[in-house]
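All protein chains but one are shown at their positions in the complex.
Which chain is which? They are A, B and C, in the order written, and residues in each are numbered from 1.
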Amino acid sequence: VGNVKQALSAELASKLVDAAMAKAEEIGVPMCIAVVDDGGNPKALLRMDGSPLVAIEVSSDKAYTCAAQGITTEMLAGVIEKDPPLTVSVPASPRITPVPGGFPITVEGELVGGLGISGGYYTDDVKVGEAAIAAIS
Amino acid sequence: VGNVKQALSAELASKLVDAAMAKAEEIGVPMCIAVVDDGGNPKALLRMDGSPLVAIEVSSDKAYTCAAQGITTEMLAGVIEKDPPLTVSVPASPRITPVPGGFPITVEGELVGGLGISGGYYTDDVKVGEAAIAAIS
Amino acid sequence: VGNVKQALSAELASKLVDAAMAKAEEIGVPMCIAVVDDGGNPKALLRMDGSPLVAIEVSSDKAYTCAAQGITTEMLAGVIEKDPPLTVSVPASPRITPVPGGFPITVEGELVGGLGISGGYYTDDVKVGEAAIAAIS
Partner (left out) sequence: VGNVKQALSAELASKLVDAAMAKAEEIGVPMCIAVVDDGGNPKALLRMDGSPLVAIEVSSDKAYTCAAQGITTEMLAGVIEKDPPLTVSVPASPRITPVPGGFPITVEGELVGGLGISGGYYTDDVKVGEAAIAAIS
């Protein structure tokens, strides 16, 4: 029983998508919203009408990055900035991105996946992601 | 003016996902549901709890196949069976699959994308996909 | 001077595309037309309106196959049918296809590239490709 882990449910993933969509509509910027589980594998995705094509890849990479590292992509950006080896290695890793708009998803303090938002300038992406995370806290 | 085309909305994609989920719950088989647009790019995805990991790739490939060819994957299977060159070529194409459970999505008779269902034996996948397509007709 | 080779010009590639388009319009089946050079690299491509998405990949693979082997894809289909090892190996080769509609392009008897046609049932593809090859002979 020591090996039980919290898991990201489809219900939680859908709540994140719905809350992100509501905030994106409020600020008027169509987003692509991606949710991955603790294995880094897609759990839910929704691309709003008018969201740019590139947002599929970027939102998915942000979600993966946070499931893979347990911190926001914005925190990763801060870490990289002061650290030459990371400045070199991160661009070489095709799915790890330091662009703000990625958030770890936790349940009872345990990392269960990642949320990635892309579609606007990344300050918009962050607003939408923060609203989604707040909605499940 | 001849170049205006119908487009797959996020609203329609969400209706397909919801209807597929309802049918999957009814038959008791958790599915991964993938929707792509006319360019073969992801529009929506939901992986139900308990759906196998492989269902992500299979549902996505089924959706892509139908957006790319305009027929169900079951019809493609029928075409291939009687046709040696296709029997050879289709397995070599990484995203084209003849496994039943993929459906073209049309709006006003125009192809706007593809729906892919995976998670059960493919006869189950077909039931779920048919219910979803019926829900938007 | 012994190493001079015939080369596929952009002019010849454009003639092939134009002749293929004219035949496709005549039979009323929109095609994707792909031309590769002797290195198997893209020289010209045109996707007619209404041609299915999958035709991009299929026409490109047909063109590559013919530049790589010097025979039509239809001939390759005939060769494979009678030859078990090839029946196994060809599907494992991602860019080699035996689906009819691919033609070698020759100048003064020398192989300079491949033409691939896809968009209809492959008997249509063959009609269009034959008309294009005839136009430059």
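What we mean here is this: a contact is a pair of C-beta atoms (placed from the backbone, for glycine too) under 8 Å apart; a residue touches a chain by one contact, two chains touch by 3 or more.
Note that this is a predicted model, so its numbers are computed, not measured.
Taking every chain of the complex into account, the omitted one touches A, B, C.
When you scan B:Gly39, B:Gly78 or B:Pro94 for touch with the missing chain, the hit is B:Gly39.
Considering A:Gly28, A:Pro94 or A:Gly109, the position touching the chain not shown turns out to be A:Pro94 (whole complex). Contact residues of chain B toward the unshown chain are 2-9, 12, 37-41, 107. Those residues of chain C that touch the chain absent from the view are 7, 9-10, 13-14, 37, 39, 41-49, 53, 56.
Within the complete assembly, residues 49, 52-54, 57-58, 61, 73, 77, 80-81, 87, 90-94, 96-100, 122 of chain A touch the chain that is not shown.
What we mean here is this: only the chains that are shown with their structure count from here on.
Judged by the touch criterion defined above, the protein chains link up one after another in an open path, with no loop closing it. By the residue-number overlap criterion, the interface of chain A with chain B counts as same, with over half of its numbers used by both chains.
Between the CA-based centres of chain B and chain C the separation comes to 29 Å, rounded to the whole angstrom. Chain A and chain C have Cα centroids separated by 43 Å. Separating the CA-averaged centres of chain A and chain B is a span of 26 Å. Each of the following residues of chain B touches two or more other chains: 39.
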